[in-house]
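Left out: one protein chain. Kept in place: all the others.
Chain naming follows the written order as A and B, and within any one chain the residues start at number 1.
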Amino acid sequence: MKWYIARRLAWTVVATFIILSLTFGLMAASPDPQAASYVAQQVQEGGDFEEAQESYERARGLDQPLWERYKNYMIGMVTLDWGWSETRSQPVTEAILEAWPYSVMYATPALIISTVLGVAIGLYSATHRNSLEDYAASAFAFFGISIPDFWFGILMILIFGVWLGWIPIYYHSDVPWFSLQNVQQLIAPTLVVTLSSIASEMRFSRATALEYVNAEFVKTAKAKGADSWRRVTRHIFRPALVPLSTILVGDILNIVLVSSYLVEVVFGIPGLGQLSYKAIIQQDVALVLATVLIPTFIAIVGNLFQDLAYTVLDPRISYGER
Amino acid sequence: MMGGEDYRDRFEDIDWDDMQRSGLDSLTTQTAGFLASLGVVALLLVYDYVVVANDGPTFTTPFEWDVTQLDWLLVVTLLTVVFFAVYPLYDNPRMSRRYWREFRKNRAAVVSGVFLVGIFGLGLVGPLFIAKPDLNVLAQYQPPVFLSVPESTVGTCVGPVSDGMCHGTWQYPLGTTGQGKGIMKSVIYGMRVSLEVGLITPLIIIIIGTAVGTVAAYSGGIVDELLMRYVDIQLTFPTFFLYLLLLYLYGGTLFLLIVIFGITSWGSTARLVRSEALQRREEEYIQAAQSAGASEFWVIRKHLVPNVSNTVITNASLLIPSLILFEAAFSFLGLGDPTVPSWGQVISAGRSDIDTAWWISTIPGVFLFTTVLALNFVGDALRDALDPRAED
Partner (left out) sequence: MTEPLLSIRNLKTHFHTDEGTVRAVDGVSLDVDRGETVCVVGESGSGKTVTAESITRLIPEPPGEIVDGTVRFDGEDVTAMSEKQLEALRGGRIGHIFQNPQGALNPVYTVGWQIREAIQLHDKKAKDKEARERAIDLLDRVGIPDATSRIDDYPHEFSGGMKQRIVIAMALASNPDLLIADEPTTALDVTIQMQILRLLNQVQEEFNTGIVMITHDLGVVAEVADRVVVMYAGKVMEEGDVYEIFENPSHPYTRALLECLPGRGEKMSAIGGSLPSTTSPPDGCRFHPRCPYAVGDCEIGEQPPMYAVDDGDHAVSCVHFEPGADPSVVLGEDGSDAVGGARADGGDETGGDAR
């Protein structure tokens, strides 16, 4: 098992290395939108086209050989020197440090609520299969996986902000973090992110638990005198946790990352999503790259935890295979 | 368990009858028809690029249609669907009836299916007859028909005005945007976009995924290892952010968006096909075919591919809704194709006017939501119908 964990950790490092290299390759091979706009601006102001291009490349270190640039890029990545954000006139890392609390503020509650409630409702549905509640939960889940997050956010703003006036139309970032007002303006975004992830979670945990509801060992537990609560929590939920752990970490994290990105754009929350969105609009390449890599790293680490959780949860796993 | 007789009657078995034939005889009506149609398309393509003037429309009668790159791709996709999904169903009515019986059990799916045929039918045909929505400063913020808003928010009211309220007209049944574009037209063009994303992308995914999966399963060794490690990496990268980066760097047209979606999303399909192929390879009829002297390619083409098709079709049908949602999200973020009206684009256009002209963002969203919902219902029912092994 130690050997397995060591190999898994090694693979995480290798995968990160490959992904960073691939992104470097992508960036190097593609036309730099920022360069184009810089050069266009210089030419407009009467500068020479060639000169403008050269000065830009010099400033960004693009005149160095490819290998040199790759080396610098990788070293920069590892040492957390992620470049300079032109539009914000600050290091990329600093911009990210300023933005992340806003994302965490509502994404964490959403993640917790949707995990706890989603799994609970899914289990209930599975153990009360074909009941009225089960049908209602399934219908709700279909609704949740089908509704576009960003449109649902707009609907919330329209109904609760514009028509009812309960929530502000835009996020006010000057409000103190720990204040009732901040909680009030975070309710709607939290709900939107929760809905998209809770639906997937309900569907998956229902399907997983269904495989165990009629398992023989659950009948054994009943024959031992275990009450229904104990049967559901100890004998259905616990074994179901093994396949569930794969979606809890991997897929749900992904859903939350995506929907929080869109939700921040819709509600105007100055978190990582909006930082990335603004960087795209304003052609801030370094910042775009960083804000794409952060969720990617989160996903890689999530994958690692998922695999490690698996080894803890399932005593049957064989470590011979990868 | 299914009875033995029923079990034989599945998509997977479409090619059983001709497995004995060889050489040219093996060219079934299905394959021949498909190749012939592809030939016609290729001729038209040559005609478009060689004969027709650069900017001129490809066809002028019966309607004017300048066939774009994407349209060609769509035509090929539709041909594939017709010859490899519709034709087998027509050719084997017994199988079709059985699938239909299974599918019919799910009433929501049947309603959804009818709805989708309407949406995508309109999306396919509509843009041929309806011109793209135009900028019109004289028709900004028109409300949908039967609705009215204060005249002050509208600018110039196209419809009747009474008591200071501007009423919607049939000229713009779903109202207009801040640029005066008719939402109805945009929505119909958006149907086309969703149809293209939802049909072409899965086809690309299926082709690459099946190819990689079978190659990995059959070669084994270092090739298998490399391909599957690559798939691992691809699956580790969160799809949305991979698209985001690629669209930011290379995007701008719908054609590229679809290609990017297609060539970066086949990982899970490849994995599925590989494991299915590894299992099937051990089965007796494949080994029998091999010991009878069938070539590797023949075995893959005639035995393996038909046998994994159910898995692949089910998997792809579950991908479609999320692909459509992704396209809408990127159009909303401004990373879509600015020249093609799409649902996400219109939702984005109305975002800043939400307090005065609420219909701009909400109406296209209703279409997006209901389409995705319907696709999810159909996908679910399809999985139940195609896969008798899945209980739920």
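As a working rule, contacts are C-beta pairs under 8 Å (C-beta built on N, C-alpha and C of every residue); 3 or more make two chains touch, one makes a residue touch a chain.
Just so it is clear, the structure is predicted and the values come from calculations on it, not from any experiment.
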Shown chains touched by the chain that is not drawn here: A
Given A:Ile5, A:Ala215 or A:Val301, the one touching the chain that is not displayed: A:Ala215
Residue among A:Glu50, A:Asp174 or A:Asp227 that touches the chain left out of view: A:Asp227
Interface with the undisplayed chain - residues on subunit A: 214-217, 219-228, 234-235, 238-239, 242, 313-316
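One rule holds in what follows: only the chains that are shown with their structure count from here on.
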Approximate Å spacing (C-alpha centroids) for the pair subunit A, subunit B: 26
Touch list for subunit B against partner subunit A, complex: 232-233, 236-241, 244-246, 248-250, 321, 325, 328-329, 332-335, 347, 351, 354-355, 358, 361-362, 365, 368-369, 372-373, 375-377, 391-392
Touch list for subunit A against partner subunit B, complex: 15, 18-19, 22-23, 26-27, 30, 33, 142-143, 145-151, 154-155, 157-158, 162, 169, 207, 210, 254, 257-258, 261-262, 265-266, 276-277, 280-281, 288-289, 292, 295-296, 299-300, 303
